[in-house]
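What you see is the complex with one protein chain gone and the rest in place.
Note that the chains are named A, B and C in the order they appear, and that numbering of residues resets to 1 at the start of each chain.
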Amino acid sequence: MSIKVRFFASLSDMVGESEMELEFAEGLTVLDVWAKTSPDDQLPSGSLFAINHNYSEPEDVLKDGDEIAFFPPLTGG
Amino acid sequence: MSIKVRFFASLSDMVGESEMELEFAEGLTVLDVWAKTSPDDQLPSGSLFAINHNYSEPEDVLKDGDEIAFFPPLTGG
Amino acid sequence: MRIKLVDRLFDPLDEIRATEAELAARRSKIGASSFFVGSMRDFNEGDRVQSMFLEHYPGMTESRLEEIADSAKTKWSLDWVLITHRVGQIHPAEPIVLVATWSGHRAQAFDSCRAIMEQLKSTAPFWKKESLNDGTRWVKNNTAGYSVND
Partner (left out) sequence: MRIKLVDRLFDPLDEIRATEAELAARRSKIGASSFFVGSMRDFNEGDRVQSMFLEHYPGMTESRLEEIADSAKTKWSLDWVLITHRVGQIHPAEPIVLVATWSGHRAQAFDSCRAIMEQLKSTAPFWKKESLNDGTRWVKNNTAGYSVND
């Protein structure tokens, strides 16, 4: 399946990328994607995830065409 | 002793006066002044009192030169 | 802080802008500002209201507003407090009251603005007399300032 992966703010700095288009086997969870895209980096605690612009949980399973985003705690406002 | 008595809003309408300068014997309380100035009218519940611009209690005693004000519940803002 | 009673139409945004011009030098220390504007509606208790007279107690009203602002400055860390309140004759849609607070932090700005407004409602001597189609009446009580869900 084809997945778009996005990283924001400090997680983008850590991974060294802000956006990737990747092909994965079916059935991957959010955390699986992190492990495959950032094998050397542990996911910082407090990190947030969104699938297709909706907040998601680390065990949520991705499907073809999804956009998954990883980002640190929010600091807007 | 000489006392200035003021009435505001609906209490002024009730008493028919907004301001009086009166001579009283010493030792009168706030409620005594109401009874002497408005003998026909019962003080409406919820009424407020201020002596020299500070909120006071019905049993507070007045002294020479004081300004005592009677007014209904507040409706500003 | 600045406390003003005004007997004619005022513009809350102009009042805020004038205050911010005075605060310009320390604007980069002020992270948060909270403003509340109360204005006149054209109906109350099911009746159409044509206009309103706002009576106050000259001297006591100003000193109570100053005490409320002073007390807020003691309780919260505030850079500035502005209270502007109409008196006299007023028409629907016109502003009645502006409360504005400036602070380094948003909780301080929010909490103080709201507390000042509630204290103004409950302790500042103002009374509203409404002109209806068929006469006048004194407004009896202010409504509660906090939601049931708070």
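Here is the rule we go by: a contact is a pair of C-beta atoms (placed from the backbone, for glycine too) under 8 Å apart; a residue touches a chain by one contact, two chains touch by 3 or more.
Here the structure is a predicted model, which means the values were calculated and not measured.
Seen in the complete assembly, the chain not on display touches A, C.
Screening A:Met1, A:Val15, A:Leu31 or A:Ala50 against the full complex identifies A:Ala50 as the residue touching the chain left out. Listed by residue number, the positions of subunit C touching the unshown chain are 13, 16-17, 24, 27-43, 92-93, 104-111, 114, 117, 143-147, 149-150. Listed by residue number, the positions of subunit A touching the unshown chain are 6, 8-10, 13, 48, 50, 53, 55, 69, 71-77.
By definition in this document, only the chains that are shown with their structure count from here on.
Across all inter-chain contacts, the pair with the most C-beta pairs is B-C. Chain geometry summary: the mean Cα position of subunit A and that of subunit C are 48 Å apart.
Between subunit A and subunit B the centroid-to-centroid distance comes to 71 Å (mean Cα coordinates, whole Å). Within subunit A, no positions touching two or more other chains are listed.
Residues of subunit C in contact with at least two other chains: none.
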